[in-house]
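What follows is part of the complex, with its chains left where they were.
Letters A and B mark the chains as written, and numbering starts fresh at 1 in each.
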Amino acid sequence: MSTKSNFVTVCLKGTSQVFFMENILTGLLFFAAMAFASYTTGVWATTIGALLGVVVATFVAQIVNLDKESVNSGLYGFNGILVGAALPTFVDVSLQLWFYVVIGAAASTIVTAAFSSTLTKTWNIPGSTGPFVLTAWLLVAGAYSFGGLELISEAPALSTDYTQGQVMLPSGMELVQIFFKNIGQVYLLGSAISGAIILIGIFIASRPAGVAAMAGSLIAMVVSIGMGADPADVSQGLYGFSAVLTAMAVGVIFLKPSWRVAIYAGIATIVTVFVQAAMDVTMLVDGLPSFTAPYVLTMYLFIAPKKLAAPHPHRVIQSEHLTSD
Amino acid sequence: MSTKSNFVTVCLKGTSQVFFMENILTGLLFFAAMAFASYTTGVWATTIGALLGVVVATFVAQIVNLDKESVNSGLYGFNGILVGAALPTFVDVSLQLWFYVVIGAAASTIVTAAFSSTLTKTWNIPGSTGPFVLTAWLLVAGAYSFGGLELISEAPALSTDYTQGQVMLPSGMELVQIFFKNIGQVYLLGSAISGAIILIGIFIASRPAGVAAMAGSLIAMVVSIGMGADPADVSQGLYGFSAVLTAMAVGVIFLKPSWRVAIYAGIATIVTVFVQAAMDVTMLVDGLPSFTAPYVLTMYLFIAPKKLAAPHPHRVIQSEHLTSD
């Protein structure tokens, strides 16, 4: 087995780690989901950015000598791939954008190591996609200052300008679309078919994780519609992707699954939808998307209490818990 | 003694813990203060919300198996009662509001456990009302997104729109009103008589705590008027409630009282008034009240330095310092 093929393997594992998996085939399917979305929209910069992101982040992790086991499990790749996918989603293509993606992906590896040396080492809280959120917020905010970068995203606004929805019930077909988009949006993909491909990828790696993802998507749908969230956001899956991650993380990945934990994860998932509603308006003032921050904050808070958080023996999680020193 | 009466006892202790006390009669007087304010304004949702909040928060703490001694001291109830009192103060009554209060109070218990497992365990800094502030900020911000929730509060604005006061001197009667409202506003009550009832409740549980509360209210009055804060805010007691908590916490609750500590607490109280001024304008951009955040931030910073913070032997504090694991 050559070093080059090993590197590809690690990158694909990193791709699958966005959903807590460590599976090469799952990683390939996730790339297929991104490519499908790029094919339908005609925008390939996001898929290329994701590829560049995971390669740079993994490469930097190897040269700065981080913990080998964590690096090889792809745990230093998933924040980089998200940075690489997110930047071209919100910033127009230019020479400076690609410089931005390279430095951003490299920084995501350092930030991941920083979270690992503090949050994980002292409190056993996994950094998860926190480093992606921090890095991407800073880079998207910075784009407002740089003439070499043109923002695609909406303009900043005060919270009272936010569109409130009505308590309404979408049609059956719409509900199915929302169900899958809730999963696809973790990779910033507004395509139901991409979401379905990702869900298949998750099931290939872990059946309980797939069930948790489905439950998270359903809970998010019910709560966001019942509370009267903006239908435009709900139908794009924007109220579901953080909830999907919370349901998986709290329900089966970082805690040992049980009925007790299932109820605990259910409450965490509802709270994630509330936090999504909160962050969408507070980040809007800065003209920034909330990314997976609602998941990250809720998961940190629900995993921190030690008594509740008996560490899960699952291999992936142990890796996630491994610190860089 | 039946289990039910025990539960009621724990809830009343939780009610008194908002002011660091662990006293059933004090808790009853605090509820009397809330009921009096509801009677005069005709708005009962806040008192009902508070009741619901402390019941749910305490119940969740019992079922998730948190440290028994802390739970029984009411330390998992005071953040819940504040969440329950705050939400109906800023959001109109609806079915969704009560769902919000229940999930919010439950979440406040988890967040309290999270603060305990991190902030308190590693640095011996009490979480205090930090979990209330975080939970209430997220829920009030989320209300802007949900059509099922209608905000009562003022609209967000930029800091330059903030009304600056003149350096002026209110009349003697106004000063007396402010003195008591500074205490009542900890429970979000704009009633001087409610403030007086609460002060009596504090004195019943601890004379030094009562003296500290009075000193905090006086310092806040002098500093806020001398600096020229908005008279409308000063006269509503909005510059005093965080200062009252800081004076109590730093002066007698978390540090061992002495002349040295009294001066230290005095500086902390002045700083709290400055932080109040800062947070009122910065949170206004997000359309959020600052709640007790000025107290929480200042107290964390003044309690963190270990040499200065010889732990107080008082029973309440020891409980507050107990972590859930």
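The working rule: contacts are C-beta pairs under 8 Å (C-beta built on N, C-alpha and C of every residue); 3 or more make two chains touch, one makes a residue touch a chain.
If you're wondering where the values come from, they're calculated on a predicted model, not measured in any experiment.
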{"item": "Homo-oligomer size of the whole complex, from 2 visible chains", "value": "3"}
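The criterion applied here is as follows: only the chains that are shown with their structure count from here on.
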{"item": "Copies chain A and chain B - rotation angle from C-alpha fit, nearest 5 degrees", "value": "120"}
{"item": "Rounded Å distance, chain A centre to chain B centre (Cα mean)", "value": "35"}
{"item": "In the complex, chain B residues that touch chain A", "value": "64-67, 96, 100, 103-104, 106-107, 110-111, 113-114, 116-118, 122, 137-149, 155-157, 285-288, 324-325"}
{"item": "Contact set on chain A toward chain B in their complex", "value": "122-123, 125, 158-160, 162, 164-167, 226-230, 264, 267, 270-271, 274-282, 285, 300-302, 304-308"}
